[in-house]
Structure formats: structure tokens, C-alpha cells
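Take this structure first; my questions come after.
A single protein chain has been removed from this complex, and every other one stays in its place.
Just so it is clear, A and B label the chains in written order, and each chain counts residues from 1 on its own.
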Amino acid sequence: MKLSAILPARASRAAAAFVMLAMFGAAQTAHAQIGACLITKTETNPFFVKMKQGAQKRAAELGIELNSYAGRIDGDNESQVKAIETCIAGGVKGILITPSNTKAIVPSVQQARDAGILVIALDTPLEPISAADATFATDNFRAGELIGQWARAAMGSEAANARIALLDLDVSQPSVGVLRDQGFMQGFGIDLGDPNKWGDETDPRIVGHDVTAGNEEGGRRAMENLLAIDPRINVVYTINEPAAAGAYEALKSVGRERDVLIVSVDGGCPGVANIKAGVIGATSQQYPLLMASKGIEAIHAWASSGAKPANTPGKDFFDTGVKLVTDRPVAGVESIDTDQGTALCWG
Amino acid sequence: MTDNPQSYRADGDGTGVGTGDGAGAGDGAGAGAGNTVAAAAVHAPAHEPPLWRVRHFFHRHPEAVPLFVLLCSLAGFGLALGGKFFSPFALTLILQQVAVVGIVGAAQTLVILTAGIDLSVGAVMVLSSVVMGQFTFRYGLPPAAAVACGFAVGALCGAVNGFLVARVRLPPFIVTLGMWQIVLATNFLYSANETIRSQDIAAQASLLQFFGGKAQLGGAVFTYGVIAMVALVAGLQYALTRTAWGRHVYAVGDDPQAAQLAGVSARRVLFSVYILAGLICALAGWVLIGRIGSVSPTAGQFANIESITAVVIGGVSLFGGRGSIAGMLFGALIVGVFSLGLRLLGADPQWTYLLIGLLIILAIAADQWIRALAR
Partner (left out) sequence: MNATVDSVAPVDAAGSVDSTVALMSARGLRKRYGNVTALDDADFELRRGEILAVIGDNGAGKSTLIKILSGAEQPDDGEMQLDGAPARFDSPAAAHAAGVETVYQNLALSPALSIADNLFLGREIRRRGLAGKWLRMLDHREMERQARRKLSDLGLLTIQNIRQTVETLSGGQRQGVAVARATAFGGRIIIMDEPTAALGVKESRRVLRLIRDIKSHGLSVVLVSHNMPHVFEVADRIHIHRLGRRLCVIRPGDYSMDNAVAFMTGAKPAPS
């Protein structure tokens, strides 16, 4: 991947700079239509596909001209940098971005803001979070906390003897993975240690952490590895629903699929279907469509009145909400059932 | 001249050209000299230092090095972890975890033996699995027909690679780099990144999950995917060492021009290798469905790198013509043993990558050392 990206990247950066010069003049005289950019991590993940759909729909309604860009794979910063440069050159009013690399993209974001563009981070906050004008995201810590609380309540008194496996995203510990993981622990009643990283907890109920890359293959392998460490595992936290599906296959292969509680985050349609089928116990559903449409509205407001979006009270970002989806509601944790979840699901 | 009797006796035994010694009788000195030269050269190996013999042994048995490393790492983790690691469950788990990479690695080995490389293996695998799934669920084809279509897609991708490499004579690295992108993009465009759930497959098209089925022997679990991998490697080992086609694969990888001049159609051999690689990737795609239960277009992103890793650690020379498919399997198992062993030790997964990186470099160095003997 990298190999193919390096050369064209240089060339097109030079080209982008050139285009930028050429278009400054043009942008000034262009007609009044508002331009906006949506830059997602990839174009393949249904989460971003849904996000794009939401943005396009709202943009059409508000008469905003929306261009979409995406990295090739999760982590592809280079493409996102190029996309920002192109957007600056295009003279847009606002950029919505789900950053692949939350730190490395910051200088480019700053460049855009310096050019008078409203930059809103969607789904994934930048580091620092103040590097963007606003962040529209799921409260990932809350998402984890909900499934942690649910798992604890669902186990009842057995929660004290739980054997817990945590299937995380990546060894680099991106913030979204850490927040969900730590939120889960908080909800389950585990001492977090340093809440900015996973793996430093000392609770004996934790069997271990392994990474999944957020897909089925990784989920299965990680589950197998942890089962080899302790076959008595009975609670499995997963970073997302594909990883949960992989973990379920591993459990099924050793005949444990019926007596292990799997919880996850996302609320994608296959994930909700898996809850209905009993594969996953509960998931925290997030709303990418809302992130995108709210983002477009914010750009519209910025372009017409110069108003910047406000954060959710008590938080340093705009919380687009999260709901617990399960067919086994427990007391004290608000939830919706899978029929409602299906109506709201994405991808 | 003391060697002459042996040489004459040899000539006398034969019925071919050698009996014509008389033709050169007028040139006695020449004949004697010739015999001495031929005789002197023979003894060379016997007089070489022991190191030469070690090299020569590895040279003739390219899978010996990775086998040795595999046994050492098994012993090492066994000592460190005891019964937790040396359980039938853990050991067969390693097999299950390397099954897909082992199968893709078999395809990769074939291509690398011809001095090529196939960067598209992972993408072809995933596209084949997606075709098997989507043809069943989107078009309602019987699962068996959908599986056949998946194999056809794999063969087609292989044929395109083979055509461009063998016929148009483009470098394999570039051809398969292009195919990788094309196939991956096709995969995402066609599938719309839609995952087909394990439960739906189990209910409606369990044939797709065939390779997830298993045979249990005590604590040991052998999935059909593992059995398929072992059977495939055994079959290819046979084909590569016991059939003319296999000899030709090695000869083409070693020196394509020499093979061509010797009467081997290098083009046909290359073409057959790429098609076979495509078919094997399709098999890997089927096994992948059995492994992860679902059909996921995002699976297998690293299969090409992992397969090349297995091939290199397995002692197959990237310069072609040397190595064995069994070595590749050992290479894949080494990676599997390290991954699971280090996890059981509780090490950060990064250590696995670090050690595998070291192994790759060591393997390449060993390959150079063994090849240096040739000159």
C-alpha cells in the first residue's frame, strides 16, 4: 500500500499546491453556493458509507455542494492530507473529517482553519480535541460503560467471579479503542488504573487483552489466544461487532458459545441481527448518519451566519448519542430492543 | 595417470560415444589429460571442510532449516509454558490459526519458485470468498455452484496474472501489484462491503462453512481447513518433486532461458503456475469462510504479506528455483508458534512482529549463505 502511495503523493502535493494558486482567484469570483468536504477513513467500511449517505442527503437539502474523499485503508494519513489540501484549494466553507491519524493530521487541519474553513471532526476526536473547531462523535466511553453495566447486571452475583476477555482494536491503542475498553471496565466495576490506556489493570477477573483489527479474522484469533490462556472465560468485550462475530466462531468451535456473554459496540445492522440471533448479548449503538447531517448543518450555519457549533454541556464535544441495544433488558440500564435497533442501524 | 584404469573400464562398459576413444588415439597426451581432469574434479566434495557439507545438506534439503527452527521454538515455548502450550488443544490451535495463511502460502510458494512474486493472493482469496457468498445469497445459486464460481474467479485472476507475466513478459511484482489493487477494489465495489452473517450461512448454505467442520481426537482439534492445508501441501510437494511439471517449475525459476533452451516451455509453465495459484487462493477463500464463519470483504488484508513471510522463513529463495513447499508450511507454523507462544507468555503482541521480522532477515541471510556455495 505504502509503496504505491509515496510517489503519486509527492506529485499530487505539488499539483495541489499549483491548483491552489490557480483556484484562489477563481474561488473569489465563484457564485455563492456553499462548498463542503467529507473526508472519511475509508470508503469501504459501512459506517463511513452510511455517514456519507447522511451527509449527502442533508447537503442536497441545504443546497451545499459536497465532495467526498477517503483514505485507502484505516490509518492512511497521506490520502487525508491530500484531501484537505484539495479542499482548501477548492475554497470550501467547511470540512468534515474522520481522522485516520488523530495527531498527524493536525497541522493540515490547522492549515485549513487558517484559510477560514470550519473543520469538524466526526466520530474520532483529534488530539488535542481542540485542534478542530468542533467534534461530533459518539461518547465512546459512555458506549463502553453501557455494555459494561449491562454485562454486570446480566450476570448478577456471578459478576464477582467473571473471567473476562477484552478484544481490542490495535496495539497502538487508538483513543476510540481505549475509551470503549475503559468505559466497559468502569461499567463492569473494574478499577481502571490509568484511564488513558488499557492493559494496566490489576483486577484478577481479567484474563487478558488481545487485538483484533476490528474484523472477524482478528476476533477469532484473539479469542482463541485468550481461550488458550484460560478456557473458563465467560465475558467477552469486543471493540466492534465483526470482532464479536469472530470471537463467537472461536467459542463455537470449543462448544462454549451458549455460556459466554459477548458485548460489543457499533450497532451496525449485521451486529443488531447478531443480537437478535443471540450471538451478541448487547451492543452500544452509535449514529453516524446523525454525525454527518449535524455536521453539514453546522457548516451551513457557519457559512450563513458565522456561528460555530456548541458542545454538549459538560463535554468537550457534541455528543450524537448512543443507545444500548439488547433483547435482554436489565434493571437500571436503559435499552432498546432489536426491532428498534434495526430501524436505527447502519450498514 | 593412476586414474586411467578406472576411466578405461568405464569406457569399456558403455556402448555409447565413449567407445570411440580410438578416434583420439593419435592424441594420447590429450586423452590422458582429459581423464585426469575429469577424475580430479570428483574428489572435490570429499575434501571440502565440514561447513561445506552443512551447506550442501541445507542446499539439498531446503526445509531442514525452518524445520529445525520450528522444533527449537516448540521446545523453547514448551519449556517456558509447560502443559499449557504442550496440550493437544494449543498445538492444534496453531494449525487452525495458520491454515489460511498456509494455503495462500502454497500459492505464493509456487509463484516464488518461478522467481516471481504474487502480491494479489490475499485479494484473490477474499474476492473468491465474496463471490461464493454473494452468488449464493444475492443470486440464489446453489452453494456448490457458487463455490465453483468462486474457483472460476480465482482461476481467472490467476490467468490474467499468468498472461501478463508469461506472455506479455511484464515483471510479476508490477503485474500482481496492479492486480492486487484491481481485485481488492472489485471486491469492495461488488460486495458493497456487505458482510454475510455466519448464522445466515449456517442456516442456508452450510457448504460454504464446510472447512470449519472438525475432526476431534481427544483434545486435538483438526478442522477440515487444517486437513485441506496439509493435503494441499503434501500434494504440491509430490507434484514439485515427483513430476516433470514440478521439475520444470524449479528449472524455470532457476534459469528461465536455460530451461527454455533445454526444451521446456517456460511460458506454459509460468501460465500454469499462476492459474494454479489463483485456484489455490480460491480454496483459501473457501477455507476462510469456514474459519471466520461469515463472508467478509474486509478479511485477509494481510494475507499477501503473511504468505510471503511464511515462504521466506520457510527457506524458499526469493530468487527462484530453490526451496520447498514443506519449508513454507514450517515457516507458517513458526509464525503461528511464536504468535501463540508469546501471547501465552503474556507478551505485548508487538514482540511477535519484532521476532518475526528478525526471523525474516535471518532466513534471507541463510538463503544467501546457502546459495553462495553454488559459486
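In this text, contacts are C-beta pairs under 8 Å (C-beta built on N, C-alpha and C of every residue); 3 or more make two chains touch, one makes a residue touch a chain.
What you are looking at is a predicted structure, and each value in this text was computed from that prediction instead of being measured.
K.L.:
Among the chains in view, which touch the chain not shown?
P.N.:
Result: the unshown chain touches B.
K.L.:
Which residue from B:216, B:243, B:350 or B:368 sits in contact with the chain not drawn here?
P.N.:
Within the whole complex, the residue contacting the unshown chain is B:243.
K.L.:
Looking at the full complex, which residue from B:197, B:322 or B:343 touches the chain that isn't shown here?
P.N.:
Hidden-chain contact among the options goes to B:322.
K.L.:
For the chain that's not shown, point to the residue among B:259, B:277, B:292 or B:308 touching it.
P.N.:
Final answer for the missing-chain contact: B:259.
K.L.:
Considering the entire assembly, which residues of chain B contact the chain that has been omitted?
P.N.:
Touching the missing chain: residues 3, 6-7, 10-11, 13-24, 26-27, 30-31, 33-39, 41-42, 44-45, 56, 59-60, 238, 242-245, 247-248, 250-251, 254-255, 257-265, 321-322, 373-375.
Just so we're on the same page, only the chains that are shown with their structure count from here on.
K.L.:
Taking each chain's centre as the mean of its CA atoms, how far is chain A from chain B in angstrom?
P.N.:
Averaging C-alpha atoms per chain gives centres 38 Å apart.
K.L.:
Which residues of chain A touch chain B in the complex?
P.N.:
The contact residues of chain A facing chain B are 3-4, 43-46, 49, 73, 171, 208, 210-211, 213, 215-217, 219-221, 224-226, 228-229, 242, 245-246, 248-249, 252-254, 270, 273-274, 277, 279, 347.
K.L.:
For the complex, which residues does chain B have touching chain A?
P.N.:
Against chain A, the touching part of chain B is residues 84, 89-90, 93, 96-97, 177, 181, 188, 192-195, 197-199, 212, 214, 221, 223, 288, 291-294, 296-301, 339-340, 343-344, 346, 348-350.
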